[in-house]
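First up is the structure itself, then whatever we jot down about it.
All protein chains but one are shown at their positions in the complex.
Our next item is chain A:
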Amino acid sequence: MTHDTTHDTTRDATRDATKGAAAEERTALVELEDVSKYYGNVRALEGVSLEVRPGKITCVLGDNGAGKSTLIKIIAGLHQHDAGTFRIEGEECRPASPREALDRGIATVYQDLAVVPLMPVWRNFFLGSEPRKGVGPFKRMDVDFMRRTTRTELLRLGIDLRDVDQPIGTLSGGERQCVAIARAVYFGAKVLVLDEPTAALGVKQSGIVLKYVAAARDAGLGVVFITHNPHHAYLVGDRFTLLKRGTMVGRHTREEISLDELTRQMAGGDELDDLREELDNRAS
């Protein structure tokens, strides 16, 4: 704990130091300790630990098949862990459904975003939780409020939409990702789980999304950022959990590890050296 506090104040002078320190004093929003998950005789995840604190970004890195999606599914309430402890705000639990996880403040933004392409942005923003006014048969959606709120909420994250009435399908992948994040923030999420938000995006779009991830963090949310791109992770991450073939191969705070080392571990470390040697031999 003390370790983390010093790191926070020294690392980023522009960040509000007192806010960071206050956040550190509270218990972790989500804490996984030695969590394992088996599908029959397949070991999908074993002994993984993770900690998410308010105003911090925890990155989960791993190659395909490393167990990232299993980890998300446990946190999101789609699957239940078989061993270890899963605490939400210090309380041990095992959410039985996405709804239950959501009610406890964990919002998950999946890669294939839950949006309806042909519907306007504002209708998508409030889908499933539409605010209403009026009584009896004249109960109706508060359209003005919905439009206005969508615009202001997106502006808060710095997304400047031409028109909230445009179908969400006309937005770029990055923008859609951001709308999904803004929606989660607005509906009171304390923890934001992002499943490879930059995977399908170009360099510029990825930058935009990372900016909003940082904005969500600055709004005091705890963020779980799942990615296989160490560069993206290192740009915003405070903690890093590395997965490989279902097990945890490393858990670092930001100042314990450099980008080069992170990239090396992520890329397979020694395996990469072997590969380089092999390729060099072939070339010569």
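Everything that follows uses one rule, which is that a contact is a pair of C-beta atoms (placed from the backbone, for glycine too) under 8 Å apart; a residue touches a chain by one contact, two chains touch by 3 or more; residues count from 1.
Just so we're on the same page, contacts and distances are computed from a predicted model.
Chosen from "Xylose transport system permease protein XylH", "ATP phosphoribosyltransferase", "NADH-quinone oxidoreductase subunit D" or "Sarcosine oxidase subunit delta", the protein name that UniProt gives for the omitted chain reads "Xylose transport system permease protein XylH".
Residue A:141 is the one among A:93, A:141 or A:199 that touches the chain not shown.
For the chain left out of this panel, the touching residue among A:155, A:200, A:259 or A:275 is A:155.
The missing chain, though absent from the display, is touched by one residue of A:54, A:95, A:197 or A:230; that residue is A:54. Interface note: of A:35, A:88, A:106 or A:185, the residue touching the hidden chain in the full complex is A:185.
Note on the undisplayed chain: of the listed residues A:83, A:96, A:219 or A:279, the one touching it is A:219. Residues touching the missing chain, restricted to chain A, are 19, 54-55, 98-99, 110, 113-119, 123, 126-130, 132, 139-141, 143, 148-149, 151-153, 155, 161-163, 167, 169-170, 185-190, 218-221 (touch as defined at the top).
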